[in-house]
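One chain of protein is taken out of this complex; the other chains stay put.
Going in written order, the chains are labelled A, B and C, and every chain counts its residues from 1.
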Amino acid sequence: MAEVEIGLGKSARRAFGLDDISIVPKRRTRDADCVDISWEIDAFRFDLPLIASAMDSVVSPASAIAIGELGGVAALHLEGVWTRYEDPTPLLAEIAALPADQVVRRMQEIYAAPVDTGLVVDRIRQLNEAGVVSCAAVTPQRASSLAKYLLDAELDLLVIQGTVMSAEHVSKDDQEPLNLKTFVRELDLPVIVGGCGSYQAALHLMRTGAAGVLVGIGAGGAARVDQALGIGSPQATAIADVKSARMRHLDETGVYVHVIADGGMASAGAMAKAIACGADAVMIGSPLAAAVDAPGGGRHWGIQAAHGELPRGSVIDVGTRGTLEEVLVGPSHDDLGRLNLFGALRRSMANAGFETLKELQKADLVVAPRAAARP
Amino acid sequence: MAEVEIGLGKSARRAFGLDDISIVPKRRTRDADCVDISWEIDAFRFDLPLIASAMDSVVSPASAIAIGELGGVAALHLEGVWTRYEDPTPLLAEIAALPADQVVRRMQEIYAAPVDTGLVVDRIRQLNEAGVVSCAAVTPQRASSLAKYLLDAELDLLVIQGTVMSAEHVSKDDQEPLNLKTFVRELDLPVIVGGCGSYQAALHLMRTGAAGVLVGIGAGGAARVDQALGIGSPQATAIADVKSARMRHLDETGVYVHVIADGGMASAGAMAKAIACGADAVMIGSPLAAAVDAPGGGRHWGIQAAHGELPRGSVIDVGTRGTLEEVLVGPSHDDLGRLNLFGALRRSMANAGFETLKELQKADLVVAPRAAARP
Amino acid sequence: MAEVEIGLGKSARRAFGLDDISIVPKRRTRDADCVDISWEIDAFRFDLPLIASAMDSVVSPASAIAIGELGGVAALHLEGVWTRYEDPTPLLAEIAALPADQVVRRMQEIYAAPVDTGLVVDRIRQLNEAGVVSCAAVTPQRASSLAKYLLDAELDLLVIQGTVMSAEHVSKDDQEPLNLKTFVRELDLPVIVGGCGSYQAALHLMRTGAAGVLVGIGAGGAARVDQALGIGSPQATAIADVKSARMRHLDETGVYVHVIADGGMASAGAMAKAIACGADAVMIGSPLAAAVDAPGGGRHWGIQAAHGELPRGSVIDVGTRGTLEEVLVGPSHDDLGRLNLFGALRRSMANAGFETLKELQKADLVVAPRAAARP
Partner (left out) sequence: MAEVEIGLGKSARRAFGLDDISIVPKRRTRDADCVDISWEIDAFRFDLPLIASAMDSVVSPASAIAIGELGGVAALHLEGVWTRYEDPTPLLAEIAALPADQVVRRMQEIYAAPVDTGLVVDRIRQLNEAGVVSCAAVTPQRASSLAKYLLDAELDLLVIQGTVMSAEHVSKDDQEPLNLKTFVRELDLPVIVGGCGSYQAALHLMRTGAAGVLVGIGAGGAARVDQALGIGSPQATAIADVKSARMRHLDETGVYVHVIADGGMASAGAMAKAIACGADAVMIGSPLAAAVDAPGGGRHWGIQAAHGELPRGSVIDVGTRGTLEEVLVGPSHDDLGRLNLFGALRRSMANAGFETLKELQKADLVVAPRAAARP
C-alpha cells in the first residue's frame, strides 16, 4: 500500500476514484456480439450485471418488474413509500414538483408514516407474481423485525444496507443490534450486505455468510458522505481492496462472494471501470432515476435524505430522458452516453478486447492526473 | 517529511488540506448515542468541541450566550463592534445591507472608533451573568493594555489571536511588543493562542504556558491569506504537525496543550477530518454566520477585513439558513449537510466506529487525488 | 513504467495527457523562417504535417481540396454523407440548424441511407482531378467491400479507422472480419490505420505493413470515450509509447512507420506537444470544423455520433471563425490562438529552438500539476 506522510507522525494511504483511472485496451478487439455480460449470483442468472439501487426515485414495483424483464434486478426499499402508503404515487408526484428548498421538510413528513408489514408482503408478492426475481432492501435496524414477512412473501434476494455496514456493531446495553452473522446464516435467503469500503470490513461481512457485498460509502450521485461525514473510500481503491478480500475468503472457505460496486457510476464507462477493478456487478441509481418511467419524475433521492434529524444525501434533479429500456439496453438517441448503458458496456468490452466480465476484471489500467476531466 | 524538489537547489515539503483526505471507517460501527463528543479544557467541560470564531458576524453577546447554552463556547472579539459601540446593531444591519463594493470602506470607518474599556468589562460580565463560560479574543497588540479589564470582569477563557502568531516577535526599539511567555504565565486565566501552522511555532507557543493553540493560517472561508500574503499551511498537515508538538510538549512537561483547528471547515465532514488529524476541538465561523440568529445578517467577515490600510480576508455573503440551534445540534431540514453539524459529527464517528474524540484522533486516513470534488 | 498501486493487488500505470506537459525551450532560439515543418509519408510530401479528420463537419470534397492546396491533406470519410447522397449540402445545413436535442435522432436517419459505391468512386476522382493528394477513410467493417472502388478511383492514401483498432479481431464464426495484415499487404496503396494507444497495439498494427498509425482513443473534442466506454489512453503517454514501437519496428524491419497523433489538439500548443512526444504529424478536427468554409456550419460531429443504437461521441457547437486558410496558415486576427495554427507551430519551434519536426520530437519536457490551467 502506497503510504503518504501527511504530517509529522501521521500517514495516509493514497486512494483512487473511478474518475482517476481508465481501461487499457488489449491487443485484440472483438465484435460486440462476441461479448458476454451475463451475471450469476446464487441460483439466479441475469442478462445484465445490474442491481437497481434501493431508492424510491428508482425502484417502484412497476419499475422493478420492468428492470427485471430487461435482464437486471431492482431492489425495492421496504422502508420507503411503497410500504408506508397503499398508493404513494400522489406523494411521489408531490415530491417531484416541490421547490428545492421545501422538499426535504416535506419528505421528512412523508417518511414519518409507519411501515405497514402487510404492504411489505404485498409488494414482494407483486414482484414474484410478475415472474421477475424479487429483490428488496432493508436497513440493519429493521432487518430482524421484517424477516418473518420477507420469508412469508417468498422474497428471492435480500439487501441489507446502511451508509457504512460492519459485521460487528456497538449498541447501548438495553438495545439489541442486528447480529449479522446469526441473521444471515439463519435466514433461508441469499443476502447482499453493505456498503463497505475496505478489505477488513468486507472480509468480515463475507464471513457472515452473505452472498454478496456492496462496495461504496456514499459514492452515489445523491450522496454527500464526504462533506457530511468526512468518511470516504474512493471507489477504484475500495473495489480492488474488496476483490482482494473475495480472493482470500474464497481461498479460506471455497465460497465466492460477489462484489457489487454501489454508486458513483453515472456512465457506462464508470461501470466498465468498476468491473475492471474487480466488481462482479454494479448497483446504480441516478442513471435509472432519469428514465421517463422511473418513479422519481426527474428527481432523485435516497431514504437517508428524509431522515428526521440529519438528512444525508441530497435530493437532486436529474431530468428525464428515454425509457428504462432505452437507458439500459437502448437504442440510444443521446450523444452524451446516458442511454443504452449496457450496450455501451458490451461495446467497451468489445473495443478493449474482453469476452467476459471475469476477463474484464483483469484489465490493465492507467491512472491519469485528470482522466475524467478530458473531453 | 516528504520533500519535493521544486527547482535546482530548492525543495518544498508536500502538504495536504482537509479536502485532500478522508477518514477510513473501522471494522466496527456504533450507534450514534454510543458516541461521546464532549471536550474538556482547563476547568471547563463542553458538550460540543466547539469555539465559535471571534468574528463580529458570528459572535455577539447574544449569540455567545446561545452557543454556550447549546454546549459550545463562543469567543467575543474585544476589538470588534461590541466594545466600540454601546449599541452596534444598526451598524451590523448597515454592513449586512451595503452593496459589496462599498462595504469595506464603510467598515473601515466603523472599526476606526476607539475601543471602550468600560464596554469590554460590560460585555464579559454579560456573558458571566448568563451562566455560560465567558470567552473573549484580543489581538497581541492590545493584550497587555486590556489585561486588567479582563481580570476585573472575571473572564473565563482568553483567546489571543493574530493571522500568524509567534512566541517571539521583533519590534522597533521604541516599541514594546507583547512578551507572550511572561504575559500568559502571569495572567491568572487560561489562554488560547494562535494561529500557527507548524511544529516549531506550535511548540514555542505551547511553552508560553498556553492552555491551547489555534492551528490555521488564513484557512477560513473569509480568509484570503494565500492570495494576499503567499503564506500557507494546508490544514491536514498543519494539524498533524501541531499534534506532534503537543506530544513532545506533554512528554517534556507533563502538560497537555489543546490543539484547536481554526478555519476552513465548512461541513461536519471537515470537522471530523480535522479531529482525525489530531485536533481536540474546532473553531468555526462561516457555518455559524449563516444562522438566522447570528449577528452578521447573512454576511460574514473578520476584523482584519476592516483594516484601515490593508484589508485582509474577504467580506462574503453566506446567506441564512436555520437557527444556531439547528446549525449546531439540529434538527436539520437541509440535504446539503449544513445543519446539525455536531449531530453529523456524532454520526460520522458512529459510522466510522469511534467512541470518543481521542479515538477519532487515531483514525486511518486516505488521501485521494480529488476527494472533495466527489459528489 | 511508473506503476501505482490503486488497491490491494491492483496496479495501474501513471499516464499523462498533452495538457499535463510543456515543451522546454533549448538554449538557442531561431527565426520562424529558419524552421521546416514539412512532412513526407510514402511518396507524398506535405508543407504541413496535417491530416484533417475524417468527419463530415470537417471534410467535404471542397474542403479537402482547399486543405490540400494549403499544404495539408484531408481524409474524406467514405461512409459519411458524401457517399450516401448525391448532394448532401441541404442535409448538412439541416444538421447545423437543428436544436441540440433533436440532432442525433435526425442524424441517425440521415446516416441510415446506403453507401453508393458509384459516389465513392466519383468523390475520389473529384479530389484527384483537383490535383491534390486524395485521401479517404473507411471503417474496418467496410474496408474489404470498398477496396475495389478505391483502386478503381486511384485513391492516393487510405485511412482505416475505428474507435480502437487492433491487428487481430475476434468475430462470430459465420462472419469474416477484416484480416488487416493480408488486406494492407495486398492493397496497392499506402494505408494509415488506427486508433491505438499502446506500444503493443501499435507494434502489431505496424507489422501489418501500414504506412502510418493513428494514436488516440477518443481523444478528440467531439469524443466521449472515457465516459462512454471507460477506455482511455492519455495522449502524451500514448504517443511516446507508440514512438517507442516505431523505433523497435524500424530496428526489426528497416521500415519507418509514421505516428500520427489523432484528436485532442485544439491549439497549436497541443500540436507542438504531440510532436514533442514523438508524433510525425497530427490529425485534427474541431479547429477545422470552426472554419467558415468547413462543411459543418459551426457544428462538429463524427459518424459515430450517428450510430443507430449507440451514438458515441458528441455533436458539439464550435462556432465559426476565419477561413480554412486563416485557421491553417493565417493571417490571424484572433488573440486566443485559434487561427494560423501552423504559423504558430512554426513560431513555437522557432522560440524553442527546433529546426525540424524530427528535432522537436527530441524536446525536453516538463510535467506540471496543472500546466494547461495556467493563463
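Convention: a residue touches a chain if its C-beta (ideal position, glycine included) is under 8 Å from a C-beta of that chain, and two chains touch if they have at least 3 such contacts.
Everything quoted here is computed from the prediction, not taken from an experiment.
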item	value
Neighbouring shown chains of the undisplayed chain, as defined at the top	B, C
Sole residue of C:Glu129, C:Glu186, C:Asp317 or C:Asp364 that reaches the chain not shown, by the stated touch rule	C:Asp364
Touching the absent chain when the full complex is considered, from B:Arg123, B:Arg312, B:His333 or B:Arg346	B:Arg312
Residues in chain C touching the chain absent from view	1-2, 14-16, 20-31, 33-34, 199, 236-241, 243-244, 247, 267-273, 276-278, 330-337, 340, 343-344, 347-348, 351-353, 355, 364-372, 374-375
Where the unshown chain meets chain B, residue by residue	4-17, 19-20, 103-105, 108, 162-172, 175, 177, 196-198, 200-201, 204, 217, 219-234, 237, 264, 301, 305, 308-315, 369
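Convention: only the chains that are shown with their structure count from here on.
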item	value
Rotation, 0 to 180 degrees and nearest 5, that superposes chain A on copy chain B via CA atoms	90
Chain closest to the assembly centre - both centres taken as Cα means	A
Greatest separation from chain C - chain, by CA centre	B
Centroid distance [mean C-alpha coordinates] between chain B and chain A, Å	39
Sequence positions of chain B contacting 2 or more other chains	none
